[in-house]
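Moving on to chain A:
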Amino acid sequence: GNGSAASGDGTSTLRWATSYFPTHWDPVVSGSGAQFRELALVYASLTKTDENGNAVPDLAESWTYNDTGDQVTFHLRPKLTFSDGTPVNAAAVKAAIERAKTQKNSALFGDLTSIKSVTTSGDLDVVVQLTQTDYQIPLLFGERVLQVASPAADPTALDQKPVGAGPFVVTQLTPGTKVVLKKNPDYWDAANIHIENVELVSAPDAATVVSGLQTGVYNFADITPNNAEAAKAAGLDVFVQPGFNANNISINVNKAPFTNPKVVDAVRHAINRQEFVDKLGFGYGEATDQPFPKKYVAYDPQSADKYAYDPAKAKELLKGIPPIKLTLVIPSADPQAEIVQSQLAAVGITVDIKVDKNWATPFFAKDLTLSLYGTTGRDSAVQTLTAHFGPNGPLNLSSPYQPAGFEAAVAKVRQTPLEAADYASVLQAATRAGLESKALVFTYSSPNLLAKSKSVSALPANPGHIDWTGVKIG
Partner candidate 1 sequence: MTALAVRDLHIRDLVGDREIVRGVSFELTPGKVVGIVGESGSGKTLTCRAALGILPEHFVVSAGSIEIGGRDIAGLSDAEWTGLRGSTISAVFQDPASYLNPSMRVGAQIAEVIRVKKRASRREARRRAVELLAAVHLRDPALVYEQYTYELSGGMLQRVLIAAAIAADPAVLIADEATTALDVIVQAEILDLLADLRARAGLALLVVSHDLAVIAQLCDEVLVLRDGEVVERGETADVLHEPRHEYTRLLISEHEQYGLDKYLEAVDV
Partner candidate 2 sequence: MLRRILTLRAGRLAVGILLVVALLAILGPWVAPDVPTAKPLQSLSGDHWLGTDYLGRDVFSRLLEGSRDSVLGSVLVALVALVVGVVPGLLSVLLGRVFEWTTLRLVDTLVALPFLVFAVAVTALLGNGLTQAMLVTGVLVSPLFYRVTRAATLAVAHSQYVEAARISGASIGWIVRRHVWAKVLPPIAVALAQTIGVGFIIVSSLTFLGIGVQPPAPTWGGLLASDLNYLHYRPFAPLAPALLIMVTVWASNLLADAIRDVSGAAGRALVDARKVAAR
Partner candidate 3 sequence: MSEPILRVADLSVSYGRQRVLHGVTLDVEPGETVGIIGETGSGKSTLARAVLGLVPASAGSLRVDGSDVTRFSKRQWRAFRRRGVVQYVFQDPLRSLDPDLTIADSLIEPLLVRGVARAEAVARAEELLGRVRLDPDLLGRLPGAISGGQRQRVAVARALITDPALVILDEPVSALDAANRVLVLEILRELDAALLFISHDLGSVAGIADRVAVIYRGELVEDRPTRELITAPAHAYTRLLVSSVPTLRSATSDRAARDELRALLSA
């Protein structure tokens, strides 16, 4: 390989090609999970997560709950400013939370149902009143839900002129394609940011991303597993950023044939998770039957292998049921669909794959019978659980159906402080309750696979996040 073609400029520039280039730079509006990693270049949040998925300080130095657990106060770091000079104070954070709750095109208000009101106490203390006891709030106010934009900036202009208090400042932005940033000297942790410039571009065809890395057009990019070998062969560092990715088969129990629980069970047993890993993972990723990775606190070992791969049993369950023909609707061509198709075919269920650009309409209106979805997860495990299994969870194709006992189990988690001794078991119980849901069959977790040129040093292994603290280039 030849790494010098375009990297001769000396200063430490991160040239990042991403397949998830943000469609919108207002953190309140942007909807997709993966894009928050890019937005985090510009915006800091109240908290962030550490390697174990625990909430740690970001803009907030610390936080304190009241005794009943229905009020939490975040204590901000002093003397911080947004890149437009506006101070990062309690008023600014209050405004940010309220904007996320009220702005017309907010994609977040569904996540903020626990928030009753926000008040300030002094310049640096933000007091959040909750509708219920909810110890998840510090996790919630991380990168996914509360990236804080400057209150002085016009919200409608944020898309083109993002103003945050993150590690970098946007100098030039071409919507949908490219953004150029430079280091923010006023970032609270600027001392640990060693990258001077960032050029983030929307990635080309997956097959040519590796060539781009190899020839120095980029020095950092997400890659697809099938390109990992090639990237390694080209002398690149290939690594997996841990995360909460989990793919599932979404089932609508309100529609035939899934109104029949036997059919649902048959599907559960027909799925060979390992085949997904073998064929799509190229040595990365793992089979999963939960929306959490094995070592994560929310992972419930008791639920493991509850519906093991057993085609014989699936066929048995389908006996006496008239032949089933299903349409699997997906937004774009995806080999997962072909695997699902062939596995279901093996137990006698015929599946037609339909690629529909308009997929989102029927999916979120819960009009589909069978579909696929993959989540990138959330920092708060409760949030992940309610999104998938809750009666109004966007990822629950069977709304308003929810598994029995799930609601109570979740409430219990919220009421358990994160540092409580039984937090893990309470949380796992909620996961167990959720997994009773007939609406979802988890298949495998695709890895957050990244490749970088050797000149870029290793990244902190924070799950689901791409954190540039301490990373050096050169």
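Regarding selection, all candidates are chains of the complex that A comes from, given by their letters.
Everything that follows uses one rule, which is that contacts are C-beta pairs under 8 Å (C-beta built on N, C-alpha and C of every residue); 3 or more make two chains touch, one makes a residue touch a chain; residues count from 1.
In this text the structure is predicted, and so the values were computed from the model without any measurement.
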{"item": "For chain A, as assembled in this complex, the candidate in touch from 1, 2 or 3", "value": "2"}
{"item": "Candidate 2 partner contacts - residues on chain A that touch it in the complex", "value": "206-207, 224, 226-227, 229-230, 233, 278-280, 332-335, 337-339, 341-342, 353-358"}
